[in-house]
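Step one of this worksheet: look at the structure below.
Complex shown without one protein chain; remaining protein chains in place.
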Amino acid sequence: MKNNYSIFSLLKNSLSYHENWQQAWRDPEPKKEYEAVIVGGGGHGLATAFYLAKKHNMKNIAVVEKGWIGGGNTGRNTTIIRSNYLWDASAGLYDHALKLWENLSQEINYNVMFSQRGVMNLAHNLQDVRDLKRRTHANRLNGIDAVWLSTEEVKKFCPIINTSPDIRYPVLGGTLQRRAGTARHDAVAWGYARGADAMGVDIIQNCEVKGIKRINDAVEGLETTKGFIKTKKIGVVAAGHSSVIANMAGIRLPLESKPLQALVSEPVKPIIDTVVMSNAVHAYVSQSDKGELVIGAGTDAYVSYTQRGSHDVVEGTLKAILELYPIFSRMKMLRQWGGIVDICPDASPIISKTSIKGLYFNCGWGTGGFKATPGSGDLFAHTIANDEPHALNAAFNINRFVSGDLVDEHGAAAVAH
Amino acid sequence: MFIITCPFCGERDQSEFSAGGEAHIVRPKQPTELSDDEWADFLFMRKNIKGIQFERWNHAHGCRKWFNVVRDTSNDKIYAVYKMGEKPPSN
Partner (left out) sequence: MSENFRSTETKFLDKTNRISFKYNGKKYYGYKGDTLASALLSNGVHLIGRSFKYHRPRGIMTCGSEEPNAIVQIGGNGPFTEPNVRATEQEIYEGLEASSQNCWPNVKFDVGGINNFISPVIPAGFYYKTFMWPKKLWYSLYEPAIRMSAGLGKSPTQPDPELYDHNYLHCDVLVVGGGISGIIAASISADNGNNTVLIDDKNSLGGSTIFQDDENFKIDDEISSVWLNNQIKNIKNKKNLIIKHRTSLAAYHSYNYLLARENLGDHKSLNERSNKLRQRLWKIRAKKVILATGSIERPLIFNNNDRPGVMLANSVKKYIDYFGVRCGNKNVIFTNNDSAYETAISLNKKGINVTIVDIRNYSSSILVKNAKNAGIKIYWNHTVVDTKGYRRIKSIQIMEMSNDGTNVIGSKINLVCDNLSISGGWTPMVHLFTQSGGKLKFRDSDQVFLPNIAMSDQISIGSCNGNFELDDIIKNTISDCKNFLSSSTTDFDLIKVSCPKQKENKNIWLLPNDKPLGKTKPFLDFQNDSTAKDIKLAMREGFRSIEHVKRYTTTGMGTDQGKLANMHALGIISETAGVKMGSLGTTTFRPPYTPLTFGTIVGRNVGTFFDITRKTPMHAWHENHKAKFENVGQWKRAWFYPKGNENMDQSVQRESKAARESAGILDASTLGKIDIKGTDASEFLNRVYTNAWSKLGIGKCRYGLMLNEDGMVYDDGVTTRLSENHYLMTTTTGGAANVLSKLEDYLQTEWPELDVWLTSVTDHFATASVCGPNSKNILKKLFPNIEFNDETFPHMSFKNAELDGIHCRIMRISFTGEHSYEINIESKYGKSLWEKCMDAGKEFNITPYGTETMHLLRAEKGFIIVGQDTDGTMTPIDLQMDWIVSKKKYDFIGKRSLYRSDTMREDRKQLVGLLTDNPSEILEEGAQIVQDEKKQPIEMLGHVTSSYFSPNLNKSIALAVVKNGKKLKGQKLLVPMKDKTIKVTVSDFIFFDSKNERLNA
């Protein structure tokens, strides 16, 4: 039994100078065989393992991670969580995740600092207004708490936005989802890892997958830098590197991996207490609980695995930030970085079986995967355990690219691809 | 930001170019003959290689010509540039 985390355990441990805390997770060597192996120790992969163990009683499983857990896009994103998506399928998926977020700290006994400070999406032209209103109506009927705000209401909700009609692309209104917000990204990976480990899941870091062994059309196991691991079920949650794993299995995915950049400012006292996104002027910003402005930039338009993007993208984003928040001109960028995001043609993810038996993919989250972490893990676990999708992820199958039944969320995705 | 040597204009900053994705995916001459799977393969499926990739670029803010580039997507190093219709370098 692991330490329970609470103020009491903190007080108790302070008496022994915190020298008796247990490991949050073990550092095991891989066993010869597992019931299932999850490839990728990011938030989605760890959540998948957690729910496989918790809800499907699959405890003889492992998560293999090339580097350190949470070191990919989980630790590189701008931590925005919301569910105000247009189509029913997406709304169902993301709101399922949002509901899990609302109890996640308690569920995994790890404070993920989920902060429901609201997410506001701004409209800057008449078509933006139509699109956002359309989305707001759809959200309302789907039970998602999005409301339309006039320009004055936008200003009232976030007074530092420049709502002057004289700017190049004036704010014509916006939508607000109050249940939306942010969470502490690292904590999500660590909390799920700790929870999964406690149920017996092996989390194996510094273990890179080198090949997927299959016999006929079924998987047999994985070649890794820590040796061969036998398993009949492989769930790949490798984000930007999904295609690399797919190529090992001899299948192709409808993905392109591109650098997405983000940056933070130096920390300042609270100045903006919500998340504001703008597609047309292309900037989104929130403030972390350390005080840094967290700003999302766009993707570069070419495939790259360098985790570095071009300066143009950052410059363009800050240009947009200063258009909407001229007061930030003297703020300073502290750090910029890139993550590799795997983008689907319809800006929706894939949570699906494949043509190979026992091989499952959870990928294509593009620029917006963090918000879905708990839901994605839960539904992917269901898909792996039952070899059938859950109703909530049925629409996100790979076959939609053959039939044409896409879930086009370009309008609702944060970054115009 | 890397530098691309346009085969028509010479060395220019990457910001003058736009990327066109994986190269040598030829549009089928007889689309109606293809199965839905084959058509989906042409439309959407990509190798998305980490490593040496053959890809298309357009000198969008220059001569507007399309051409091919061989680039290592893991470090953005460019190994070759060649015109449309020319044979890709073999090594």
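Each chain carries a letter (A and B) given by its place in the written order, and its residues are counted from 1.
We take it that contacts are C-beta pairs under 8 Å (C-beta built on N, C-alpha and C of every residue); 3 or more make two chains touch, one makes a residue touch a chain.
Computed from a predicted model, the values in this text were never measured in an experiment.
**Q** Among A:138, A:384 or A:398, choose the residue that contacts the chain missing from this document, as touch is defined above.
**A** A:138
**Q** Applying the definition given at the start, please give the residues of chain A touching the unseen chain.
**A** 5-7, 9-11, 14, 16-19, 21-27, 67-71, 75, 88, 103, 105-106, 109-111, 113, 115-116, 124-127, 129-138, 140-143, 160, 167-169, 184, 186-187, 190-191, 205, 265-271, 273, 287-291, 306, 308, 310-311, 314-315, 318-323, 326-337, 345, 400, 402-406, 408, 410-411
**Q** List every residue of chain B that touches the chain not included in the displayed model.
**A** Per the touch rule, chain B residues meeting the hidden chain are 1-3, 13, 18, 20, 26-28, 30-32, 34, 36, 39-40, 43, 56, 58, 60, 64-66, 75-77, 84-85.
The rule we apply is simple: only the chains that are shown with their structure count from here on.
**Q** Between chain A and chain B, tell me the centre distance in angstrom, where each centre is the average of that chain's C-alpha atoms.
**A** Chain A and chain B have C-alpha centres separated by 30 Å.
**Q** Please output the residues of chain A touching chain B within their complex, sorted ascending.
**A** Within the complex, chain A touches chain B at residues 241, 243-244, 247, 252-257, 301-306, 310-312, 342, 345, 401-403.
**Q** Along chain B, where are the residues that touch chain A in the complex?
**A** Listed in rising order, the residues are 1, 14-15, 18-19, 21-22, 36-37, 40-41, 43-50, 53, 55, 73-76.
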